[in-house]
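The complex appears here minus one protein chain, its other protein chains still in place.
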Amino acid sequence: MSPDALLVAEYLGRALYGGAILLIAIGIYAMVARYNLMRVLLGLALVESGVNLFLVAIGFRPEAAAPIIVGGVTDVPMVDPLPQALVLTAIVIGVGVLALAAALLIRVKETYGTLDTREVAKFLAAEPADAAPAAGTAVAGTPARETVNAGSAS
Amino acid sequence: MTSGANTLVLPIVLPLLGAFLLPLVARFGDGLARALGIVLVVVNIFLGWTLWSAVGTEAAVTALGGFEAPLGIVLYGDRLAALFVAVLAVGALIFWPRAEHGGVKAYTLTLLLVAGGSGLVLSGDLFNIFVFYEIVAVASYGLAASSGDKAGFGAALRYLVLGALGSSLVLIGIGLVYAAAGTLNLADIARLAPEKLSGTTGLAAFLLLVLGFGVKAELFPVNTWVPEVYAAAPMRVTAILAGVVSKLAMVVILRLLVLVFHDPAAISLLMAVAIVTIVAGEFAAYRASDLNRTFAYSSIAQLGLVALALTIPATAGILAAIAVALHHAVVKPAFFVIAAKWRGPLAGLAGGARVAPAAAGLFVLLALSIIGIPPLPGFWAKLVLLGGAFDAGGAYAFAAAVVLAATVVEAAYLFRVVARIWQPAAGAKPAHFAFSDLSPALLLGVILIVATLFVAPIGTALSGAAASAADAGSYVARVLPGRM
Partner (left out) sequence: MIGLLDTLLVLALLTTVGLYVFGANRFAGYIGMAAYAAMTVIVVLVGQTLSGGETAVPSAMAFTVLGYPMTWRIDGLGWFFALLTTGAGFFAAWYMSGEWNEAQPNKRIQHGTLALNVLAMLLLVSSGDFLSLFIGWEIVSWAAFAMMTQLGGPAATAALRYLLYALAGAMALFAGILIVRSATGSFAFEDFAAAVPNLPTATKWVLFVLFTAGFGVKMAIVPFHLWQAPAYSFTPGASSSFLNAVSARMGLFALTLVLIKLMGPALLAGMDIAYTWFDARSALLWLTAITMIVPTYIALMQTDARMLLAWHGIGQGGYMLLGILVGTPLGLAGGLLHTFNYATYQMALMLAVFAVVHRTKTADLDELGGLITRMPFTYITLLMGIIGLAGLPPMNGFVSKWMIYKSLLNTAQPLLLIAAFIGTLGTILSVYKLIHNIFLGQLRLEHREVKEAPLSMLLPMLTLAGIGFVTGWMPGLALSMVDIAQSALGIGLQPHHLGGVDLPNGSLNMLWVVGVLIAAIGVGALIFYFLGNRRWEVSQYDNYAGGHFLSADVRYHFSHEFYPGLARVIGPWYRGWVVKMERGLQTLVAVLGDLSGGVFRFAHTPFYLLVAVSLGLLWVGLFGKI
C-alpha cells in the first residue's frame, strides 16, 4: 500500500468516527426535539446506524485488508473482524426492534388517533380508573392530592 | 467442557427452543403449549437448583463450541447466577399467563424472557450480555403491550424508544471497552482493566453502560417508563418486570463493578445515581394517585437501594444487594397482585379490609417487610445494607441517612393506604378477591414468612454466594486458567 493511500485510509478511518458521531447526533436530535413518534423512530434508526458505524470504526486499521483468508495466506494485516461480527448482530437486533416499534406505532395511531408523544404521555398519566377517554382526546393527569392529616397540637 | 456444562447451556437453550416451538405446538391445542411452557420453566428452576448445589465456591465455566476463552464465548455460572436463573424461572412460573392473557403469544414471550434473562446472568462476555439484554428487552416490550387496553400500546412504545436508546448506549459503551481493552471476554477485560480501563475512556464506558442497563434496572433518570408501563401492562408482566427482570440488569452492573470498574469515580457516580433514584422514587410514591403507580415508584426506590448496595465495598455490599433484590423480588410482585384488583384512586380503597380481609392482611405484612420491620426479611436486608454503609463511613453514612429518611416516607405512603383500607367504605366498595386472584400473592406471602423463620440459614447461603460473586480473582482464574 502506498503511503498516500495509507494516509487517505487513515483519514477515512477518522472520518468514520466523525460520521458515526454525526449520525448519532442527528438521531438524538430527532428523538429529543421532535414529538412525532414516527420521527422519533427514524431518529432511533439513525442512532443505531451511527452506533454500528462507530463499532466498525473501532476495528478499522488503515493498513489492513478485509478479514478474509484468501488462499491460505494468513500473515497479511487484517482489520479486526470482531466488531464487524458484533455489528452484524446489532443490525439484526436493531431491525427486529424497529419492526416491533413500527408495529406498535400502528397500534398507537389506531388507538389514540395521534402520534404526538405529548398526547400519549398525557393519556398515560391519567387515572386508569377514569372512564377511558375516546380516541384522540387526552386527559390531563390530576392525581388526587392528599397528605397525612396534620392534626393539631390541641 | 465439564459435566456442569449442560446446566449452564440448558437454562438458555431449552426455553429459547421452546419459545420458537410453542407456536407450532399450539396448533395441537393451546393447553398443550401452556403445559410445555410450564414444564420448561420448571426444568429451569431445577437447572438453577442443580447449578447452585453443583458449584459451591468454585464456579462452573463452559466455553461454547469448544473455543476456549478469551476467543470463544464463555458461560460462567456461580451461585449468584444460579440463584437468579432459579428466581427468574420461579417468577415466570408463579405468574405464568393463562389462555385469556394472550395465549401462545404470551407463553412464547415469557419463555423468551426466561431464556434471555438466564443468558444475561450466565454470560461471560460483554457482547453476549448485550444480545441477551436485547432478547429480554424485546420480550418485555411485547409483554408490556399485551394488555390489549389502550394505555398499553403507548406505554410500550415509549418504553421501547427509551429502551432502544439505552441499548445503543450499551453498545457504544461496549465499543469503548473493546477499543481500550481489545477483548470482550469479561475475565480478560478484568485482567486488563487496571492497565487499560482506568482512565477517562473506562469511566465514559462505565457511564454509558450504567445508563444503558439502567433503563431496565430502573435507575434515575432513565426510568421514566416505569410508572407508565407498570400502570398499563398486565399484572403478570408488571410483577415479573418489577420483581425479577430489573434485578437481572443489576446483576450485570454487579459483574461490571466487581470485574472491570474499580475506579472510585465510577463508584461515586453510581452512588449519586442510586441516591437520586431512591429519593425520586420514594417521594414520587408519596404523591402517587393509585396503588399501581405507588408500587411502581416504590419499585424504583428499591432498585435504587440495590444500586446503592452495589457501591458498598467488598462482600458486604454484594450481600446487601442480593438480599435487597431477593426480598424485593418476593414482595413487590405480591403487591402488584393486590394492586391489580384495587385499581383507581386511593380514596376508593376505603372498606377494603372488610371486603377482602386476606388481601388487607397480606398488604400489611408486605408493607411491614418492605419498610424493614424486624423480624421480617426486609429488616435483615436493610440491616446488611445500612451496616455496610455505616462501616464504610463518609459519603456512605450520608447515603444511609438518606435511606433512613426515605424509609419514613415509605412508611407514610404505605400506611396511609393501610389506614384507608381499614376505614369504612364510602361509596363504591373496593373489588373482592377470588382465591385464584390472590393466590400468587398468598404464595409469596408464605415464602416471606418461611424466609423469616429460616433467615439464619438463608443469610449464610447468601453470604456464600456473595463472597464468591465478589471474588474477581477467582472469576479470572476459572475462565482463563494459566493466564493470571
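First chain written, first letter: the chains are A and B, and each begins at residue 1.
By definition in this document, a residue touches a chain if its C-beta (ideal position, glycine included) is under 8 Å from a C-beta of that chain, and two chains touch if they have at least 3 such contacts.
Predicted, not measured: the structure shown is a model, and the values here were computed from it.
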**Report entry** Chains in view touching the one left out
**Finding:** A, B
Query - Candidate in contact with the missing chain, chosen from B:V138, B:A400, B:A441 or B:A465 - result: B:A400
Report task. Can you work out which residue in B:V222, B:L257 or B:L444 touches the chain that's missing from view? Result -> B:V222
Query - Residue in contact with the excluded chain [from B:A314, B:A419, B:A434 or B:V450] - result: B:A419
Report summary line: Touch assignment to the omitted chain, from B:W52, B:F295 or B:W380, lands on B:W380
**Report entry** Where the missing chain touches subunit B, by residue
**Finding:** 158, 161-162, 165-166, 169, 198-200, 203-204, 207-208, 211, 215, 221-227, 263, 265, 269, 279-281, 283-288, 297, 368, 371, 373-375, 379-380, 382-384, 386-387, 390-391, 393, 400-401, 404-405, 407-409, 411-412, 415-416, 419, 422-424, 455-456, 459-460, 463
Query raised in the report: What residue numbers in subunit A mark contact with the hidden partner chain?
Result: 28, 31-32, 35, 40, 117-118, 121-122, 125, 141, 143, 145, 147-154
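In this text, only the chains that are shown with their structure count from here on.
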Report task. Could you tell me the distance, in whole angstrom, between the mean C-alpha positions of subunit A and subunit B? Result -> 24
Report summary line: Interface with subunit A, subunit B side, in the complex: residues 127, 130-131, 134, 137-138, 141-142, 145, 149-151, 153-158, 160-161, 164-165, 167-168, 171-172, 174-175, 178-179, 184, 228, 231-232, 287-290, 292, 343-348, 412, 416
Report task. Can you check the complex and tell me which residues of subunit A touch subunit B? Result -> 24, 28, 31, 37, 40-41, 44, 47-48, 51-52, 54-55, 58, 82-83, 86, 89-90, 93-94, 96-98, 100-101, 104-105, 107-108, 111-112, 117, 120-121, 123-125, 127-129, 132, 135, 141, 143-146, 148
